[in-house]
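One structure is given below, encoded as structure tokens.
All protein chains but one are shown in place.
Moving on, here comes chain A:
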Amino acid sequence: MIKLENINKYYQQGGNQYHILKDINLTIGQGEFVSIMGQSGAGKSTLINIIGFLDDQFEGSYYYLNQPIHDYTRRDFSKLRNQNVGFVFQNFKLIKNLTIAENIALPLLYAGQKRKLIKKQIVQALTAVGLPASEHKKPTNLSGGQQQRVSIARAIITQPKFLIADEPTGALDSQTSKEIMALFKRLNQQNNTTIIMVTHDRKVAAQGERLIQILDGKIISDEKIGVKA
């Protein structure tokens, strides 16, 4: 499904050029649950931002479902993001002055749907992440774990092919982390949703079935770590 070939990424800063990703080659198939680990600054976020179509400034080839994404325009990237991928971030990234329901509705609205016709989908998504009947609350009235559930609900509402999660449990306690990981596993197993997750936590990483380690912009190891139930 995802195929990266010789991906290089540079950042320009104050006249200096930093080489962040170095010749990344990576293939990820439909339904995989991939954990990515590595030191701070290794380039993990940079990599999954490219995978998740958030970053269109890179060198090399990216084939998604055999399409040459590296040739796409900024417009095309918006569409790809909207229709194929869901995002979960460490700090949830919810819009504070919108209600939970309005936050979850965003991807569908940008897909061209009407507010009136998506109420049922919102209820379903909230139920799926274990937060029924909280449509009308504001994000600030929820705990961190609950907010992360909302952001997962937003990520899955368009029924995307894959999820990108950048340290999804980084701001949560271990009990809540466990619950969130259980949710990810269920999505992966029940819906066959591909999950690509960055984490610093070994226990969290161990929930995946494949572990990729990155150091200084290079993949230093890529191994199967568990058997799919």
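FYI, a residue touches a chain if its C-beta (ideal position, glycine included) is under 8 Å from a C-beta of that chain, and two chains touch if they have at least 3 such contacts; residues count from 1.
Keep this in mind: contacts and distances are computed from a predicted model.
UniProt records the chain missing from this view under the protein name "ABC superfamily ATP binding cassette transporter, membrane protein", selected from "STAS domain-containing protein", "RsbT antagonist protein RsbS", "ABC superfamily ATP binding cassette transporter, membrane protein" or "ABC-type spermidine/putrescine transport system permease subunit I". The missing chain, though absent from the display, is touched by one residue of A:E5, A:D23 or A:D55; that residue is A:D55.
Among the residues A:R75, A:K120 or A:H136, only A:R75 touches the chain that is left out of the figure.
Within the whole complex, the absent chain has one touching residue among A:N97, A:T140 or A:Q175, and that is A:N97.
For chain A, the residues touching the chain absent from view are 45, 49, 54-55, 57, 74-75, 78-79, 81-83, 87, 89, 93-95, 97-98, 102, 106-107, 109-115, 154.
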